Every structure is written in C-alpha cells, then in structure tokens.
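Below is one structure. I have some questions about it.
What you see is the complex with one protein chain gone and the rest in place.
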Amino acid sequence: MQRRLSAGILSAITGVVLVLLIFLGSRGFKDFDSALIGYAVATVVAFCALVYRYTIWITRPPTWRYFKGGWANFLSWKNFRRYLTLVPKAWWTDIFGQTFIWRRSKQRWLMHICIFYGVLISLLITLPLTFGWFHFTLIQPDNYQMWFFGLPVLKFPIEAGVGFSLFHGLDFTAILLIIGLGIALWRRTRDAGLLVTQRFGFDLMPLLLLFAIAVTGLALTASSLWWEGRFYWFISLTHQVVVVGWLLSLPFGKFFHIVERPASIGVTLYQTVNQDVEHYGAQPQTGHCARCGDPLPSPQFVQDLVTTLGELDMRYDLGEEKGLLQEYCPTCKRVMRGQAYYQLMGKKFL
Amino acid sequence: MAIKTLFVDPSRCIGCRSCEAACRECDSHKGESMVMVDFIDRGKSVATQPTVCMHCNDPVAPCAQVCPVMAILITPEGVVQMAEPSRCIGCRNCVYACPFGVPKFDAEARLMKKCNLCYDRTVQGLKPWCAQACPTGALWYGDYEEFVAQRNGHPVNRTLFGTQQVNTRVYHVLPPEEPMLDIVALLREAEAKEAGTAWQDQEAWVL
Partner (left out) sequence: MSVNKDIFEINRDFNYDFESTGRTRQQWDAKDAVAERLVPTHCAFCGVQCGMNLKVANGQVIGVEPRDYVHNRGNLCPKGIVAYQQVNHPDRLLYPMLRRGGKGGKLERCTWEEALGYITSRWKDIQSKYGKDAVAVYSGSSMTNEKCYLAGKFARVGLQTRHIDYNGRLCMSSAAGAYTKAFGMDRAPIPMPDIPLADCIMVLGANVTECFPIVTRWVWQGRDRGSKLIVLDPRETPTARTADVWLPVKPGTDVAVLNAMLRVIIHEGLVDEAYIAARTNNWEQVKTMVEPFTLERAQELSGVPAARIKAAALIYGRSATSLIMHARGIEHHSHGVNNVLAGINLALARGQMGKPGGGIMMLTGQGNGQGGREHGQKASQLPGYRHIDMPSERQEIAEVWGVPVDELPWEGAAATEMPNLMAKGEIKSCLILCSNLMVSLPDNALVKKALTALDPLIVIDFFMSETAELADLVLPGSVWCEDEGTTTNLEGRVIKINAAAEPPGEARRDWEILCDLARGMGRGQYFPFQSAREIWDELRRASRGGVADYYGITWEKIDRQQGVFWPCPSLDHPGTPRPFTEKFYHPDGKARFTPIDFIPPAEEPSPDFPFRLTSGRVIYHYLSGNQTRRLGFLNAHAPDPWVEIHPQAAARLNIKDQEIVRVRSPRGSMELKALVVPTIRPDTIFIPFHYGHAGAVNQLTNPAVDPTVKIPEYKVCAATVEKIDQPLPVSGGAPKINFTPQDSPKMFPYAVGETKGPQEKEGKQH
C-alpha cells in the first residue's frame, strides 16, 4: 500500500512537472501545435504510468537491494576511478552496442539494434515536437529557423542536407524499424521454438503496433510528396490512433523493458565491484562454495541475496556447520540433495 | 482434470543422459539442456540423479521472487517459466536463490535459462522431451493417480532444507512412509555412517 501510495504521488508529480515543462517550453502554448494534442496527452499519461510502474518495480525487495547497492557502489569515491572505464563499457555492452544480444544470436542482434535505434531516435524527434519544445519558423525566402524551448538554436536552408535529414528523420527511423520488425516477424513466423511459446498480447502486439506506426508514418510522407495530399487526413488520424495506442501500452507490455534495461548497468557495477580486489583492499574476498570451493559471485552478493530472501520470508539455514544453502554452488546443491536421497535409498530399487 | 507433472525417481536412473540430450532438442533452447544429470559421488558409486526444475509452489518460485526485473513468469497452472529474454539482466539472483540448483546462467548473454516443463510440448498434449525419452521412468510424466496406480514408491513433493520447507509441483519418489525429503537430517546420517567406515579399512569384498 505504502509503495502504491508513493508511486501514485511520484507519478502525479511527474505529470505536473511535465505539463509545466510543456507550458514553459512552448512559451505558454504559443508554439504548441494543437494538431498534435492527442500525442501530447498520450505521452503525458504514458509517462505518469511509467513512473508509477517503475516505482512499484524498483521498490520490490530484490530490485530495491540492487538499486541501493548499485548507487552506493557508484557514489563511493573509492570506486570512482574504476567507473571511468567500467560505466562506459557497460553502457556499450548493455545499451548501445547490445553485445549480449549478439551472444544470444546474431540475427536477433541485428533485429534488435534496428528496432532499438528506430524507436529511440523517433522518440527523440517526436517528443520535443509534440510538446512544442521544437518549433520551426520560415525565414524568407528559403531558410528555416529552429527553436528549442523558445530559444533560437539553428538556422538552415530548406533544401540543404541538414534540413532534409531533419524533416525526413522520421522516415529514416521508420525504414530502420521496418527492417528490424521484418526480421522479428519473420523469426516469429518461422522459428519453431518461438511459434509455440510466444504470446500474442505480449510478444506480437507491440511489434504489430510499431509496424503500423512505421508504415502509416511513411504513408504520411508519401501522401505529401507524391499523392498530393490525398488520404492525408485519414492516414494522419490512423497514425495518431496507433501511436497513442502504443504509448499507452508502453508501461504495461513488453516495451517496459526499455526503462528496465539500464538496471543491468547497475547490476554490472554491483557484480564487478563486489569481486574487485581493489574494493576490498589486500584481501580478495571472492566467495567460494562451502562444499567444493568453486567461486561464487561475492560474499556481499550472497549476503544481499539472503537478506532479500529473508524479506520474502524464506530462510534456508542448514544448521551450524553447514551454513546457509545460498553459500553453495548449484551443482553442490544438486549433489547434496542426491546424497540425502541415496542415504534414504541405498541400492534399493523402488 | 488432474494436474500432470513430473515424477523424479533417481533410484531408477542409469545416468544415460537421454534427458539431457532430449532437452537440447527443444526448439526454444536449442543445443542447451535444462535437465542436469549428476553423479552423486563417482568415487563411490555409479549412482546418478536427474534434476529438473521442481516448479516450487510454496513458497512460490523463489527464483521468480528474487528476480529484480520480474523476468521469471509463472503460468496460471503454476509452471515457472524461464527468464523472459527481454527483461533478464543477468544478475544471478535466481541461480543462487534456487534451493535445487536448477537455473543455468550465461553471463555474456545476460540470460538465465531453466526448464519450463516443456511448455511448447505440453500445450500440444505431448510429454516433456526428457520424460518422453527417459528409458527408465526415472523421469515420468503424468498425474498423481496414474503414477500411484502404475508404480511403486511414494511420491512426495515436500523438501526440507534445514529451516525452510519447499513444496513443489514436481514430485520426488521416496520409499513408503517418508513424509518428506529432509536434506540436512539425511546428510548428517550419511556423514555419521561414512565417518565409521572408510573403504580403505574394509576387507576386500570379492575373493
């Protein structure tokens, strides 16, 4: 209850702040494009819901422990030097380069990188636009003036490269998305394993929504460039409906992992630092399995895990000389169970 | 309809690793086995034991409970699924929280994998691959009544790890009258027995 309340408050604050920022950024709604109001409202709602869900999620005992642990490690001066290399590397492997997906499968990596950058860049372009933070004015005869947050930032000619790429930025990302989604959908209709395990709502729906967004977005460009504006109103309405749908589903469906994912950087820091000799001084304190001596992640990891389990009302105390079950490696857990079983069974056959 | 689940009877296991080979054939985790066959102590005996996910239901899936990103989902039927790949961040909480030593972990792929009771096969009415292939019935799939009708032994789904009891969807097959698999008590018995008799001191057992 407590968690829900604080999540609700946080999410309300987010809403208020965001609306305030929109008000300021669009110079009191002067630069706000009223045609985009549907997008803006949906984005604000999605943001509030994301914050709500994020808070609920981050305050779960296991997540909270990592959250705190990650930041505590991060804010320790001792570790700072390490982070100069560690953090950028983690951002690369876990977020921007996504090398861990490369390891899972190369095709999958290509698919994901396309979708990731397609979505990310699209959001970077569209959010400021719908909030009225970005704003363009025509300077006669053939230059544009770009405004950000009510400040003039860039002046560029209509026909030149910058203008072209800015105005067609969303077309590029749409193409990127279509490539990625094409691979994804191809995989999901061909791969025997995915075919039986995927769920429509969770796995397919978000892909289809994104696909519809990309296609209708491109159709808008096509309409204005080649079809002399025919169907524009219809396409634009469809596009808006799909985008609003996608935005509203963001906090509840598969795409929640976009905001979850950076947590893996915290985890990487936590895991690395806890095994780090420097961190603990002269005595390296890598954990060891109580039975076979194989390395465990780290004593702090085990300690934190035991505490987390305790908060979830579990305690695997094997007695004085044996310690806690979490101090054993997975193989030894299995073997110990086997030993117990065979103490009962001997060479009997049931 | 009665719940279909796995029954594990290591006493019949011959260590052939059919289950492992079969598990690797699954389309959803090709080339990797989620079942593990372990020798208990090859230095003493050829006894082996297969381990599949026990699908804990009380406490509900410790692995899922300790997962910081809620990557491990539990189906309405109580089957604990493997980590959702889009969420798993590779923290290893589940690997070390699991009392049975089940989850496998690929650090570089930031991914935990485990048995999901062959979700892909069971939804089609097939047996999980491991139980399908197992020539000995050490891994057996079906419902409780069916098992009791066909086989000896007493299926038990309670395991006691010192201070923590875990009830599972999957059963161990124990001798009759055994209420649960009490790991610590049995390990103590085994140690006491061993302390008295080192094999080196034994007489040659063949002539």
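We just call them A and B in the order they show up, numbering each chain from 1.
In the analysis below, contacts are C-beta pairs under 8 Å (C-beta built on N, C-alpha and C of every residue); 3 or more make two chains touch, one makes a residue touch a chain.
Please read these numbers as outputs of a predicted model, since none were measured by experiment.
For the chain that does not appear, the touching partners among the shown chains are A, B.
Here one chain is not drawn; of A:T99, A:N143, A:Q198 or A:T331, the residue touching it is A:T331. Between the chain not shown and the residues B:T5, B:S18, B:T51 or B:N116, the one that touches is B:S18. When the full complex is taken into account, the listed residue touching the unshown chain is B:R151, out of B:K4, B:R151 or B:R188. When the whole complex is considered, the residue among A:L21, A:A72, A:L124 or A:A192 that touches the unshown chain is A:A192. Subunit A residues in contact with the hidden partner, per the touch definition given at the top, are 105, 107, 187, 190-193, 195, 294, 329-331, 335, 347-349. The set of subunit B residues touching the chain not shown comprises 11-18, 20-22, 24-25, 27, 30-33, 38-39, 42-48, 92, 95, 104-107, 113, 127, 132-137, 150-152, 199-200, 204-207.
Just so it is clear, only the chains that are shown with their structure count from here on.
Taken together, the subunit B residues at the contact with subunit A in this complex read 9-12, 26-30, 36, 38-41, 45, 47-49, 51, 59, 62, 65-70, 85-87, 89-93, 95-103, 106, 108-111, 119-120, 123-124, 151-153, 159, 161-164, 172-175, 178, 181-184, 186-187, 189-190, 193. Residue ranges on subunit A touching subunit B, taken from their complex, read 57, 60, 62-63, 65-66, 94, 99-101, 103-104, 191-197, 254, 257, 260-261, 263-264, 267, 270-271, 296-297, 301-302, 305, 308-309, 312-319, 322, 325-326, 328-345, 348-350.
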